[in-house]
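For this depiction, one protein chain was excluded, whereas all remaining protein chains were kept in their positions.
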Amino acid sequence: MKPVIAINYKAYYPHSFGEHCLRITRDAIRVKNEIDVEIILAPPFTELYRVIRESENTGVKVYAQHADPVEPGAATGYIPIEGLKEIGVHGVIINHSEHRLKISDINWLIKRAKKTGLETLVCADEPEIGAAIALLKPDMIAVEPPELIGTGISVSKAKPEVIVNSVDLIRKIDPSIRILTGAGITTGEDVYRALKLGTIGVLVASAIVKSQNPYSVIREMAVNAVKALNDS
Amino acid sequence: MKPVIAINYKAYYPHSFGEHCLRITRDAIRVKNEIDVEIILAPPFTELYRVIRESENTGVKVYAQHADPVEPGAATGYIPIEGLKEIGVHGVIINHSEHRLKISDINWLIKRAKKTGLETLVCADEPEIGAAIALLKPDMIAVEPPELIGTGISVSKAKPEVIVNSVDLIRKIDPSIRILTGAGITTGEDVYRALKLGTIGVLVASAIVKSQNPYSVIREMAVNAVKALNDS
Amino acid sequence: MKPVIAINYKAYYPHSFGEHCLRITRDAIRVKNEIDVEIILAPPFTELYRVIRESENTGVKVYAQHADPVEPGAATGYIPIEGLKEIGVHGVIINHSEHRLKISDINWLIKRAKKTGLETLVCADEPEIGAAIALLKPDMIAVEPPELIGTGISVSKAKPEVIVNSVDLIRKIDPSIRILTGAGITTGEDVYRALKLGTIGVLVASAIVKSQNPYSVIREMAVNAVKALNDS
Partner (left out) sequence: MKPVIAINYKAYYPHSFGEHCLRITRDAIRVKNEIDVEIILAPPFTELYRVIRESENTGVKVYAQHADPVEPGAATGYIPIEGLKEIGVHGVIINHSEHRLKISDINWLIKRAKKTGLETLVCADEPEIGAAIALLKPDMIAVEPPELIGTGISVSKAKPEVIVNSVDLIRKIDPSIRILTGAGITTGEDVYRALKLGTIGVLVASAIVKSQNPYSVIREMAVNAVKALNDS
């Protein structure tokens, strides 16, 4: 199984939009060409089209940052799963700590995405929530204690037990779900540690998106992810 | 002043997305080339990029269906005003009846949009709400009684007094705000009547978006809008 | 283990308020004096004080219909767990289908309630959601397909497999959690069937609250609940 580097572009300005967004995208593709990792890009809704075109036939996957729990139809300013599929995303992030959802909507979205052929990466802030979500059968779960998000303090360093407990609980429910570490992942070392704690990858935002040199950050993370898997 | 045909693509599937979305866009541009009206297109977030490219240098304007009342930054799955500006929209719909906002957020978004150089089209469901919104100084207000939206029963026929009262109240507050009629606009006759009641245009969705022939519907509406203005 | 009749007064007017509310309360106490069941009363927030005073030393328990996921403090118009404890409730309903919560808030509320000494009754609309919630360790789970709520069509009759699957999944996670059947419970026969399907009680609203004679409805339900347990 390949390690996963999932990049949440969030909505930083100007970093997450326009040319900046494309630069991150190209840097990620360059790393993908050099190192055998799975790379997931999650730009803002409005940038999905360009990022998808840019990454065609590169092996890089594009996810939406969120899907609204609405049926297609008279829904102004909402993007249903079907609209995301149409534009060409591979998957969708659900229940990010900055976009928490009702449990019934998480369940509905996972089922709808599956039916539509989209992968799902669901966020959880505590081990037992990770386990609860595992019962709803997403493809991936990212464990990210919200108090560490955006702090530059890696969860794999500050709260390793949250990761270890989450991995333990989620595996008991469903060992086929891939688990990522989120929150505060900043350096290659953080990524190495995250994989040594039993997860298969990381969900990263500001450390890459706001970097002067996204390529070097993504590369360092990818190198460390592969190293961590080989060391085990 | 030119009459306004504003098209809310909503999130119909497949109508509002992909090739269907582009077809509506091209049909609207074709009408714009033939008739001197202002045309506003409001596709889903994910389709904005393509619709904006398609309509470059055509005089047609592109609006977002909504803007999230968030600052740019760590905001996953939200699109701030700055992100919309970056992709190239001319304006934004705010407070659609399918996406109602808090009054403080409406105020914040109008100010933010103005500062960023985006136009604002704010929806109101009752005359006094239209007047209240007028105090917040948007560019346009669309009056649309929500019980008629999507019914095919035109507000200009079923509840002309809602339009007349709204126009009256909003004009008293700020005569520079352009007023549109929304809800149930289906035919050219509905458009004609809407403009005779004192509004300068219409906000239309399903009648165009779900039509077999968007071009002919848009054209008929544009013709009637011009006719109504000339008749007065 | 005693069967449970939980009565959600909802916000019917005038049924759920004032004298009507007290009448239901007294009728429930009367049944409690006659039949050995656990009775839970969940009146609106504003009626809690009177219902708690009325039911003191009767063995009947009083629950809030909801708790807001807020810390005590500067929170206008919200009732934190501590405020409910202070007024004297025994427990709280969480995530009712008419008041769905984010999964992180459900988790937070269950923990907070436990710490404060309140029982928790969490609603779930599908078997896998029931299982997911079981991992968060509430005292009770009510399974209620929302499409049947208020219909008078009992879930135990129309969708017995939802109940059976829920009981099955929840038991596997945590056999100590008591499971109730909700949605459309109208008659004693519905209650009997609900308990035969493996749940320990019912969550009922309109059939009791809007009845001309709450006493007779509650009594019939209690009688059938006891009968179902004795028959097994």
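Per-chain residue numbering starts at 1, and chain names A, B and C are given in the order in which the chains are listed.
We adopt the following convention: a residue touches a chain if its C-beta (ideal position, glycine included) is under 8 Å from a C-beta of that chain, and two chains touch if they have at least 3 such contacts.
Computed from a predicted model, the values in this text were never measured in an experiment.
Peer 1: Going by the stated contact criterion, tell me the shown chains that border the hidden chain.
Peer 2: Taking every chain of the complex into account, the missing one touches B, C.
Peer 1: Which one touches the absent chain: C:A28, C:L41, C:V60 or C:I93?
Peer 2: Answer from the full complex: C:I93 touches the omitted chain.
Peer 1: Any idea which of C:L84, C:A124, C:I163 or C:L180 touches the chain not displayed?
Peer 2: C:L84
Peer 1: Using the touch rule from the top, list residues of subunit B that touch the missing partner.
Peer 2: 95, 97, 100-107, 125-126, 128-129, 131-133, 135-137, 169
Peer 1: Which parts of subunit C are in contact with the chain that was left out?
Peer 2: Subunit C touches the chain not shown through residues 8, 10-14, 16-18, 44-50, 64-66, 70, 72-80, 82-84, 86-87, 93, 96-99, 149-150, 205-206.
Operating definition for what follows: only the chains that are shown with their structure count from here on.
Peer 1: By C-alpha centroids, what is the most central chain here?
Peer 2: A
Peer 1: As a quick test, compute the distance in whole Å between the mean CA positions of subunit A and subunit C.
Peer 2: Here the centre of subunit C sits 38 Å away from the centre of subunit A.
Peer 1: Would you kindly tell me how far, in whole Å, the mean C-alpha position of subunit C lies from that of subunit B?
Peer 2: About 46 Å, centre to centre.
Peer 1: Please set out, as single numbers or ranges, the residues of subunit C touching at least two other chains.
Peer 2: Expected reply: no residues.
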